[in-house]
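Note that one protein chain of the assembly has been removed; the remaining protein chains are unaltered in position.
The first chain written gets the first letter, and so on, giving A and B; residue counts start at 1 in each chain.
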Amino acid sequence: MNHDFTTLHLENMTRRFYNAGKEFSALNKMNIDIPRGEFITFLGPSGCGKSTALNCIAGLFPLSDGRIMLDNTRVDNLPPEKRGFGMVFQNYALFPHMTVKENVAFGLLMRKTPKSEIEKKVNVALSLVQLSDQGTKLPGQLSGGQQQRVAIARAIVIEPPLILMDEPLSNLDAKLRLEMRSEIRRIHYELKRTTIYVTHDQDEALSLADRIVVMEAGKVQQVAKPQTIYSAPATIGVAKFMGYRTILKADVLSIDGDKAVLSGKGLNITAKIMQPIKGKKALVAIRPEDFNIGKGENNIEANVEMMEYCGYNSQVTLKTDGGEIIHMRTPGVLQEKQKAQISISTERALAYPAEGV
Amino acid sequence: MKHFLAYNKAMLLLVPATAFIFIVFVYPFIYGFLWSFNFLEGDWLANYKSFFSRGDMYPTILVTLKLSLPVTIFNVLLAIPIAFALRQKSRYQKMVTTILVVPITLGAVLLAEGMLTYFGPKGWFIQAIAILGIDDPKLIHNATGVIISLVISGFPFIFLLVLSYITGIDPGLPRAAATLGASPWEQFRYIYLPLLTPGIAMAFCLAFVQAFSVYPSAVLLGSPAGPTRVISIAAYETAFERYDYSMASAVAMIMGFVQLIVVAIVLKLRGLFYRGPVTGGKG
Partner (left out) sequence: MINVKDRVPARLWNGFVRGIMVFFVLNVLLIIISVLVNSFGKNWFSGLLPSGFTFDWYTSAWAEFQLGHILFVTSKVVLAVVAFSVLLGVPAAYVMARKNFKGKNALMFLFLVPMLIPPFTYGIPMATVMYTYNIGGTLGGVILANMVPALPFIILIMTPFIEQIDENLENAAKVFGAGTFKMFWHVLVPLLGPGILASSLLVLVRTISMFELTFLTAGPDNQTLVVALYYSMFAAGVRAQQSVDAMAMIYMLITLIWLLVALQFVNPTQLVSRVKEVPQD
């Protein structure tokens, strides 16, 4: 039942449900092609449809519309047990009544693998996740990180063409999360399998993925490499989600190629156009670390409201005379309750059409 | 639709149990209700008119109420402070709950057998009070016997219910009250009692309907011809000694109706006293 493939096609994948007589699209026409061996991340805030998409691929939710194809084989009409994918669940979902070894062996047992081979494969999988000496314990006797490793071993032991991970690190503490993140990446490159990884954590997505799918309200917003998602968000929604904390409202004065000259509340900014601007109003999104102290391409004078020391740099909140709030991150030092001169380069001020225009 | 069926096949698992309850519980109830109105013959209220005119029928309501209401009130008033005193988890609590579950499990028939010996003329209880110089107060074959039996089975029932509600209350609340200067009594009065009100009302209702439908102890320990001729006896006689199923259904409906009224009054009273969330404990 393990269909290997060269490309996984998600075609118009849609999942609707009814609630109180109303129809909702939890997932709306998702179209993505995923080549074999890729580590792809579905990223978005809770309720954006990323988990729904994953569950649809796993076969746990039925599709309302669309298809899932492994090359030319249609799989969306198969029940989960016939798809042959591996899955790591958010809360691990380890069988509490089975030992670590039995948990890992479960998928092989269902495939009627010979006993000797099960033993061998389970040992290999356990050593891959560095749990060789814990095989006879019950899941309840393991720490969170160890349980997470068992869940990963259980998913990879069946040598699935596709591994699905549903926020696998969200139940771990910060230090362990970093450790397991490198671990997951190592295992992925060791096995060279396709992985779909669902998360709401931008750092996780940026560090793990070959490609990121950013989702919002059931729709795909952008599919791109992490670098692109980070530095050139396709929509204002993606920009907000990726940490562009300063959002300035502005009127469009003129447009020159990919640059727009804008004027906001007492501010004049030339920004890079990310999405065609047709109306008279625009939004400018800027990441905190892109602001510079002192004069530059676009100059802004603002009052320093608050300085928060964060170690190697500081988080600064400023307010312009026009009342706009600016969030900035800088290694430099500014004085609270005093005017400051800051600037932003035209390349790093991103212009989007104003929402609803 | 295809998807609905494929992914909701599990709903079919609900069918046997639901069908069973409808056929064996709901249907007979409706059948009995219609039957009690004697819809085949002329006067549809005949059974009810007959009930409220016959000397061996209508007084049973009052007889049963006189037995069950005071006993249930007594049991509740006794159970609350004792459950409160035993609220801390301990071996003592475990032991008491285990002992108290015994009389409930054994049931009224066995208790009656024991009480006939224990309170009988040569019984240990009578012998013991004779030492204190008290004459046999005649505790069986009258209303007293039924009342004692209702206390022995009803008190543990309410105690266990109230205890489960009390242990469901966050122990941080009375501790918070204590830091603000509340004495144990004030903690009970201002924290436990208000939070327990819905649970106590529920326990009262459950215990009352049990007591109101008392049967075996009323026959075995009371005097079923007179002072403890309760409504269940009237219903049973009509159905299985005179085989008047229609009339028996009417008696059962009246029995259910009186229970419903008392329950409604209790819940109404609860509404007057209690204005918090409906769930007080883990009930």
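The rule is short, and it goes like this: a residue touches a chain if its C-beta (ideal position, glycine included) is under 8 Å from a C-beta of that chain, and two chains touch if they have at least 3 such contacts.
Please read these numbers as outputs of a predicted model, since none were measured by experiment.
Q: Where the complex has a chain not shown, which of B:Y58, B:Y190 or B:Y245 is the residue touching it?
A: B:Y245
Q: Out of B:L65, B:I82, B:L193 or B:L267, which residue would touch the omitted chain in the full complex?
A: Candidates B:L65, B:I82, B:L193 or B:L267; residue touching the omitted chain: B:I82.
Q: Of the residues B:L45, B:L62 or B:I99, I need the one that contacts the missing chain.
A: For the chain that is not drawn, the touching residue is B:I99.
Q: Just checking the interface: what residues of chain B touch the absent partner chain?
A: Where chain B meets the chain not shown: residues 8, 10-11, 13-14, 16-18, 20-21, 24-29, 31-33, 35, 78, 81-82, 85, 96-118, 122-125, 127, 152, 155, 157, 160-161, 163-164, 181, 183-184, 206, 209-210, 212-213, 215-216, 219-220, 232, 235-236, 239-240, 245, 248-249, 251-252, 255-256, 259, 282-283.
Q: May I ask you to list the residues on chain A that touch the chain which is not drawn?
A: The missing chain touches chain A at positions 1, 58-60, 79-81, 83-87, 89-91, 93-97, 106-107, 109-111, 154, 158, 164.
Here, only the chains that are shown with their structure count from here on.
Q: For chain A and chain B, let me know how many angstrom lie between their CA-based centres, rounded off.
A: Going by mean C-alpha positions, chain A sits 58 Å from chain B.
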